[in-house]
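Got a structure for you, written out below as structure tokens; questions coming shortly.
One chain of protein is taken out of this complex; the other chains stay put.
All chains are identified by letter, namely A and B, in their written order; residue positions are counted from 1 within each chain.
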Amino acid sequence: MTELAAPARTAAGAPALGTGIEGSPVGDRIYRVSIAAFAMAVPLLLAAIAIAVFAAAWPAFRTFGPGFLTSSRWDAVEGAFGAAPAIYGTLVSSFLALLLATPLAIGVAIFLSEFAPGWLRQPVAFLVDLLAAIPSVVYGLWGIFVLVPLLRTHVMPFLANTLGLGRTPLFSGPAYGPSMLAAGVVLAIMVLPYISAVAREVLLAVPRSQREAALALGATHWEMIWGAVLPYARSGIVGGVILGLGRALGETMAVTMVIGNRHEIAASLFAPGYTMASLIANEFSEATGDLHLSALMAVGATLFAITLVVNAIARWLVWSVSREGAP
Amino acid sequence: MVAATEARTVAPSLAAGQGPSVAVSPARVLTDGLGAFFGQTPAVRGVSLKCYDRQVTAIIGPSGCGKSTLLRCLNRMHETVPGARVSGRVELLARDGAAQDIYARTVDPIAVRRHVGMVFQRPTPFPTMSIRDNVAAGLRVLGRSAPPRREVEEIVERALRRAALWDEVKDRLKGSATALSGGQQQRLCIARALATAPEVLLLDEPTASLDPISTQRVEELVYELRRDMTVVVVTHNMQQAARVSDRTAFMLAGELVEVSATGDLFTNPRDERTEAYITGRFG
Partner (left out) sequence: MTVPPPSAALHAPVPSPTRQPQRPSGRQRAFAERTVRKIRRRRAANVAMVGLTYLAAALATVPLVLILAHLLTKGASSVGLDFFTQMPKPVGDAGGGMANAIVGTLIVISIAAAFGLPVGIGAGLYLAERRGTPLATTVRFLSDVLNGLPSIVIGIFAWEFLVRPVRHFSALAGGIALGAMMIPLVTRATEEMVRTVPTSLREAALALGYPQWRTSLTVVLRTALPGIVTGALVALARVAGETAPLLFTAFGNQFWSTALDEPVAALPLQIFTYAISPYDEWHAQAWAGALVLLAIVLVISLVARFATRARYGGGGD
């Protein structure tokens, strides 16, 4: 054994086993404490965000009470603020986005997981996922200069006149372009990849046995999907939709660039409006006075709370499906 | 700290091909009433086993008999599993002649592991390190007592030679360790364990995932290593035990049933359970 160097360990004296080399228990403790500290940064950060938002919002909530959420009056001069139009706009634009995006996203997901020929699958998936990589401000830019003129010149007249929907409250009124409809369309494009990605995953997780059972009974390919696969994947897809909702609720830049930025609750989709996020973005730098600022923060707090709840529901749904659905 | 007057073995009569007869050698590592638990479940019960210096001791037994667990108690790896604990004593005789209970309160498990090396069933070279760095890995953590850089190169070469790997890798020491074949990777792991000059080398089914040719090379290696270290091998392959070891211990359901010179155990087992196992009545 003398050919392999026997280092000074044994020369240090008999109890070579008794000395802790390099004080490793200390090293271990430092390591454990450090990573625990980094991990604790997450809840602390979240708490700090909540505190920041609600503390800044408190003056407005105290002044206006729960009426803040129902009042439509937004008057910086008089010092009267109500978030109802913004809340209304957020909900309407998001739901419109889901209405447009969900069928499309599920269709794409079914296409990619069932029908797409091998050579087409990767490119299409890539293109759809690429939608998620485009920054919000780029969507907004495109929205201002391409989508809104398109809506104004072609789509809105088509809906109002050609289809005759102009008499219904949803499509009535002047169509200048920046509108709830524009916001809904842009949001739909932005949330499409998220819903589609979740739906794709969930569809792929449906066990082969379910599909084969349906086929063995004589179902056509589509009947198998509609009758056996989709019901199985249902709660996961719903989770994906709610995830998309969560994203749509918080979207700021693209919306503020195409929605027209008006404190108004209007029935028509052609009318401009506001969302909570776009309101904050738009008025923040010109906020006159502390109450105005606090009102904006209060809108932020409301948005924070709504998004929290929606995302929690979405996570729970997706999580509970991925637990049972694994093949 | 107990003076090193361990019981000496009188050279057992060895069957042909069982290796050089050793006149006297101390027990390099011994266990005394060792018990090992996973939570409440015992995996090793009251095992008292002596492994003698410059000998290969094989531990055989059916799956789940606790042989791997016993092995892992010898270098305090068992306790790295959450909820695992150990009772009893394990004594290690250091090179300078002092024997110590490695589970004593003052003993650092890391220090133990530098005296007792281990090779696992599946080769586990560090994938982000080169071949040379893999072998030297155990030396880096010696900190202040680490050998100086130029010595490290010599140690690496010697370790690779002892592991019969030098000729195959001497031109690509900087290359990735994962580019080697399975058998080469296992020999690399052996070289890595040898580099720190441990007193004892533990091998947990070292050839289980290797092809027959690599198996043979590793077995030859193990046979050679006895010249200057104590080797303990766990194997489920009785023929392998018969080929490489001087003494064999048979375990069943966590207990040490019988231990004796390899030749004696296989030709003349004292316990009927041993006989049942080696004649294949259960596996």
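FYI, contacts are C-beta pairs under 8 Å (C-beta built on N, C-alpha and C of every residue); 3 or more make two chains touch, one makes a residue touch a chain.
Computed from a predicted structure; not experimentally measured.
Novice: Thinking of the whole complex, not just what is shown, which of A:Ala60, A:Ala83 or A:Leu112 touches the missing chain?
Specialist: Among A:Ala60, A:Ala83 or A:Leu112, only A:Leu112 touches the chain that is not shown.
Novice: Taking the full complex into account, find the residue in A:Leu249, A:Leu269 or A:Ala295 that is in contact with the omitted chain.
Specialist: For the chain that is not drawn, the touching residue is A:Leu249.
Novice: Specify the residue from the set A:Ala60, A:Ala83 or A:Ala277 that touches the hidden chain.
Specialist: Missing-chain contact among the listed residues: A:Ala277.
Novice: On chain B, what residues meet the omitted chain?
Specialist: Residues 75, 77, 80, 110-111, 113-114, 117-118, 120, 122, 124, 126-130, 133, 136-138, 140-142, 174-179, 189, 192-193, 196 of chain B touch the chain that is not shown.
Novice: I need the residue numbers on chain A that touch the omitted chain, in ascending order.
Specialist: These residues touch the chain not displayed: 21-22, 24, 27-28, 30-32, 34-43, 45-46, 48-49, 52-53, 55-56, 103-108, 110-112, 114-116, 124, 127-128, 130-131, 133-142, 144-146, 189, 192, 196, 220-223, 225-226, 243, 246-247, 249-253, 257, 277, 280-281, 284-285, 297, 300, 303-304, 307-308, 311-312, 314-315.
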